[in-house]
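Structure in structure tokens, see below.
Removed from the display is one protein chain of the complex; every other protein chain stays in position.
As written, the chains take the letters A, B and C, and residue 1 is the first residue of each chain.
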Amino acid sequence: MEEKVLMKGNEALARAAIEAGCRFFFGYPITPQTEVAAYMAKQMPKIGGTFLQAESEVAAINMVYGAAGAGARVLTSSSSPGVSLKSEGISYIAGSDLPCVICNIVRGGPGLGGIQPAQSDYFQATKGGGHGDYHMIVLAPCSVQEMVNLVKEAFDLADYYRMPVMIMGDGMLGQMMEPVSFGSYKSSKELAEKTWATTGTKLERKRNIINSLYITPEELEKLVVERYKKYDTIIESEARSEEYMCEDADIIIAAYGTIARVSKTAIKRARDKGLKVGLIRPITLWPFDKKPFEKYSEKVKSFLTVEMSMGQMIEDVKLAVSGKAPVEFYGRTGGMIPTPEEILEKLENMMGGER
Amino acid sequence: MATFKRPHSLTDITLHYCPGCNHGIVHRLVAETIDELGIEGTTVGVAPVGCAVFAYNYFECDMQEAAHGRAPAVATGIKRVNPDNVVFTYQGDGDLAAIGTAETVHAAARGENITVIFINNAIYGMTGGQMAPTTLPGQVTQTSPYGRDVQTQGYPLKICEMLSTLDGVALAERCAVNNIKNITETKKAIKKAFQNQIDKKGFSIIEVLSTCPTNWGLSPVEALKWLEENMIPYYPLGVYKDKDGDK
Amino acid sequence: MKKVTVFTGHFGSGKTEVAVNYAIANKVSAICDLDIVNPYFRTNDAKKLLNEKGIKVIAPNFASTNVDIPSLPPDVYSVFASCESAILDVGGDEDGATVLGRYRQLFKDSETEVFMVVNVFRPETSDVEGIALMKDAIENASRLKISGLINNSNLLELTTREHIERGEELVKKACGELSLPFIFTSAMREYAKEGEFPLNKYIKMAQW
Partner (left out) sequence: MATHEIILAGFGGQGILFAGKLLAYCGMVSDKELSWLPSYGPEMRGGTCNCHVILSDEPVSSPLITKPTILFAMNQPSLEKFEGKVAPGGFIIYDSSLIASGVTRTDVTGVALPATQLAHEMNESKLANMILMGSLIKHTGIIDIETVKKALTKVVPAKKPELYDVNLNCILKGMEN
């Protein structure tokens, strides 16, 4: 059996990136993801990699753009306010079809908000953030082990589709420790050589230009439409979620990340009381996995979306359920974490309301 | 016998700059330098947002387009990945000295081993003649219609003077391309700035005072005269820092 | 002697529409779009039509594209060098007129008229004082003298004869006070009366 080590989510994220071949990290300190930078600062010099503390998140993401353009596997990590600043650069990276991984260890907002865990950046991650028609793949691990696996996979997805991939965690996941093993992930994708990278022509090929500016609207539209065809492929083949006790469920909870785990505890307690509750846990937030919702929407009495926000993912849940069942919401925000008891009470109210 | 021809590192694409604009001269000097140092195959350029936004079309080497002001950060990323590549940015005054001041100052402070070509024409050309951080006191622009009033609009940034205080800077030199003598000096400075990078000396910046006949509302010849009479006195030419040199 | 006619004015005065119509009506050899201020509603948008009429169109390098760079092509010099008659359509206000400054010497060798197009329903040129200030600002920036005013007062599709006439009255008054000739009143063909300069709609309000 694979040797396990006990690691914080943030540390594990950093180590997984290094194991995935990332040798460049550009970042700016912000709580609660500071351990990522600290880990990189210690480890990168030992393995010939680069850790650079930039003067701002804006600079950091543009360093990522430069390094990604030069063909490297590159990571930046931040937390909510920092990701807002990076959004400009993310749009350029998407518009230039460059691969990179961005981590957002989400904290409460808006504004400076607070440093406690939150999920209120769902819209920012899945619906935009930066300007223009673009998407990035957004992966939401719920455990330190899954963080490790998804970070490794994120680099492959980024390279394979030539686009930014975001890892979205929260302060709780970043700060908690769990046993993890590192050897279990194997890429299923064959990655092409980065012949487009700006590595210098060596006078052996035509020059490479990395750019997102197009002179005519026709040209720009054509490129964006092509990029959306790629997005269609991703929606088709990469949307992913976990189902838990859904088969006989009257109510299915939709929750991602750490809150999915809190919900599982609530589900166990509900089942002890005879309430049939299940869980759909989206693993990819974009693309959002509609299939399990479609599958169960005619079987269940209702869905309950649980989030650490005022209700953001619920919009995608509603789109997926498409009016075939009611979708209710329970959430806490500002850094407050819904407890299993609160969720259970909501479930009991929902069932009670029916009786 | 020497013949006048297009430098190999300049593509065979007609430049879009207005007649009388100095961008063309500086492009040529950069390209000649790349040719003479034999670094075309290892050079990666970073184009700015501003009138030179299409610089990526003109240099016969790998190029990346940067967001407004971010060229030094982008160059940092490129350089860190392939330290043996020669990485240069080509930026205007709005890009380098307003929206990208932080990126410029910190790349310089880190002693990032890159070359920065900085075109200072005291105005925003791309958006049609607004006040730049380098617009002279009293100068009329679209957004300083009564002349730049230092009481409310502050003073121009003297980039070479500022950056010369930083330990990471290997070379900070201000030039102009208003006459043959100065063009020769500028060429030398640009070449030195690239050579510094090859020699791993750190951050080099060459500021080139330039004309903008279109937005200054002056003929190309009048514009050169304006530059000589107004810009050079405010922005004296010369070497502000040369770590290993005479100064 | 080359004949160069310059159209200036407050932005939104309709100078481009007037300039294009004037070019076609007078069968000039070239029209030059010198608007480096605003990338929209420009002469270059009517390029196809103008070319069909045998009028050469010279425009900024990236006119009518996605890119807003006011870079001017060297062909502008051909207006002064080889065209029999040409029209220069410049950008709005003194900001747009600044560009004329760089061609100053060349105007000396041409027979130049500089018309200022006035729409009295634009706030900054709604009275004589405003018109006078705009004239001064444009003259300062371009280093050219305005040689006459054109009344192009309109409220787009809400225009009535009364608007046109109210405009003409005010512009004529301005001409009197500024000692400038009144050139003409221009109006869309469906409103124009005998003696006025009728306009066809050539500049599309874009696709939107």
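By definition in this document, a contact is a pair of C-beta atoms (placed from the backbone, for glycine too) under 8 Å apart; a residue touches a chain by one contact, two chains touch by 3 or more.
If you're wondering where the values come from, they're calculated on a predicted model, not measured in any experiment.
Just so you know, the chain we are not showing touches A across the whole complex. Residue A:Glu178 is the one among A:Glu11, A:Glu55, A:Asp121 or A:Glu178 that touches the chain missing from this view.
For the chain left out of this panel, the touching residue among A:Pro81, A:Gly128 or A:Pro340 is A:Pro340. Although one chain is hidden here, its contacts on chain A can still be listed: residues 4-6, 31-32, 114-116, 171-172, 175-179, 258, 261-262, 264-266, 268, 337, 339-341.
Assume only the chains that are shown with their structure count from here on.
Comparing chain pairs B-C and A-C, the larger number of C-beta contacts belongs to B-C. Comparing chain C-alpha centroids with the centroid of the full set of protein C-alpha atoms picks out B as the closest. Mean C-alpha positions place chain A and chain B at a centre distance of 40 Å.
In chain B, the positions touching at least two other chains are 53.
The multi-chain contact residues of chain C, meaning those touching 2 or more other chains, are 62, 67.
Residues of chain A that touch chain B in their complex: 24, 26, 50, 52, 54-56, 58-60, 62-72, 74, 88-89, 92, 96, 198-204, 207-213.
The part of chain A that touches chain C in the complex is made up of residues 213-217, 219-220. By the touch criterion given at the top, residues 16-21, 51, 53-54, 125-129, 142, 145, 213-220, 222-223 of chain B touch chain C in their complex.
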